[in-house]
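Left out: one protein chain. Kept in place: all the others.
Now for subunit A:
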Amino acid sequence: MMADARRAHSAGSAPKRAADSWKRHIARQLKQRDLAQKIMFQDVIRSYMVLLEKFKQKDQITRRLLGSAERCLPDSVSKNSSEMAVVQHEDQVTYLQKIGRELAYEVVDLQKSVRIKDSSLVGQRGRMSELKRRLGAVESECRSLRARVAEVQEGNRALKREYDSLLEQHRRMDETYRREEVRGSELLEDLIKGKELAAESMNSKNERRVQARAATLKKELETAVKKKVNIDIGSGNTQPTKRGALKEEVEEKAEKRPTRSFRSASATSPRILESIKELFEMRKRGSSVSSLEEDLCVPVGVCVVARVPAKALHVLDAHELGINAVKFSSSSKLLATGGTDRVIKVWDIKAGRMHSRGTLGGSNEGITSIEFDPTGTKILAASYDNSALFWKLDDCVPKLTLTGHSRKVTAAKFKCSLRQVVTGSADRTVKIWDLHRPACIRTIDVSSYCSDVVCSEYFIVSGHYDKKIRFWDSRASSCTQEVPAQGKVTSLDISLDHRQLLTCSRDESLQVMDLRMNNARMSFRADGFKCGSDSTKAIFSPDGSYVTAGSADGAVYIWNVNSGHLETCLSDMHCSSINAVSWSLSGEFVVSVDKSRRAVLWSDI
């Protein structure tokens, strides 16, 4: 029954209290046990032990004394008890003296320790006063620091006030500045309007002059038609080669300065007539004879409406190895191609075919780029052999070799002045050369592999493998602007009016940048268009309406700049990646060249 109750208890509602109760019981019982069995007795037994110990000592002393007395006793049996007592007392005296000595020694010891304590006390007092003094110093320092804090805070408040007033002033100034800026931009707009008006009037004046010229020409022609002329055919047949060359030169001159050439040329040649007819055709196409720059160095009659080519006129394997570069001369009848086989070939375009005219040697490695001078009589080329070369068209040996780059030269371009040449190289420099001296007159460190350069009279643009396009002031050699591209830049081209820059980069896109409108950009892409190499060349059409480039799949892609759409894609003629294309200044022909030495002449007819 008890066990059951207990179990109910331990498993019941208050097990903890139950647990506590048995534990408390044990603790209490133990205390009670100790009270009865231990605490009551421990003092008594301790005292008992002490007494026992003392008794034992006394007992020992007594026994010693007794022992000495017994030792005396046999010698002086006869002596009386007082003598014995005396001896006993003397013993005691010596014993006590001994104790006294010990005590004295102890006293000396204690005195010594007292002295030591005293001296340490003095030392501590000294230290205490020193600490007090330092405490005082620290407190005064603290006071002075507090004062300084207050001072600095006051200073800060003053500065804040001053700052606030300056801020207010700045805001007012800013307002004025903004007002002035608005006024300045208004003035600028006015100025621009004025200039535009002036330009328009200039244009119309030019137009009138040209019209007048055309009218006189027409009149003269009419009079010439009315006249009867004897044509001497025989003399023309006897010296065909010499005459041919002469005629060509005349032809070129005619294109450059039409009125004068007309006057100087003998009106008897039918070829002259043809060239004049051509001139009229160009006029009819409605090109506007424009900017002053072009008047300076570009032959008249180049600004045409480019015709989008549609079919291949002539396909041939032009070199022995891959062709890297192709360029029309300004005459549109003359073409140069440069290849990995180290030579430049010059071609005449006649009756829709390319006829080899000659080969220019002298490079020790493959040709990377070609440029004609505006007269079409000189050729500039860049080479893998770290140099740029300069030929006169009638001599197959280079007139100048420009050496100084430490790696391959990727591009060589004439400056507008024609006296200077700009080259870009893989050695991360751009060099400017004087052809008259001839020497390098400036080296610009462009900080990355330069894949192409284009230049105007005062600035140079370079394209780089670090996905950057850099603008340089050619007189100061300083970088004026750095524009990021989407990928490695493979080529650059500048429109004839120097307003637009075309870049081709390895992200399979072409970009046109307006150099005057805050570098606003336009991208050209197409399904299938893929850059074939790190030096794929993209170009503007001569009128700037189209951009074109060859693709890795062997097709030529042509985009319309105005609409931004792909205009056409000329495929099936190349079997490998196209390296470069060129568009004749007449707008009539396009030539594309590829890695497997093929060149294709395209036209719209």
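In the analysis below, contacts are C-beta pairs under 8 Å (C-beta built on N, C-alpha and C of every residue); 3 or more make two chains touch, one makes a residue touch a chain; residues count from 1.
Going forward, contacts and distances are computed from a predicted model.
The listed options are "Large ribosomal subunit protein bL17m", "Trafficking protein particle complex subunit 2-like protein", "AAA+ ATPase domain-containing protein" or "Autophagy protein 5", and the UniProt record of the chain not shown names that protein "Autophagy protein 5". Interface note: of A:37, A:60 or A:480, the residue touching the hidden chain in the full complex is A:37.
Listed by residue number, the positions of subunit A touching the unshown chain are 1-3, 6-7, 9-11, 18-19, 21-23, 25-27, 29-34, 36-38, 40-42, 44-45, 48.
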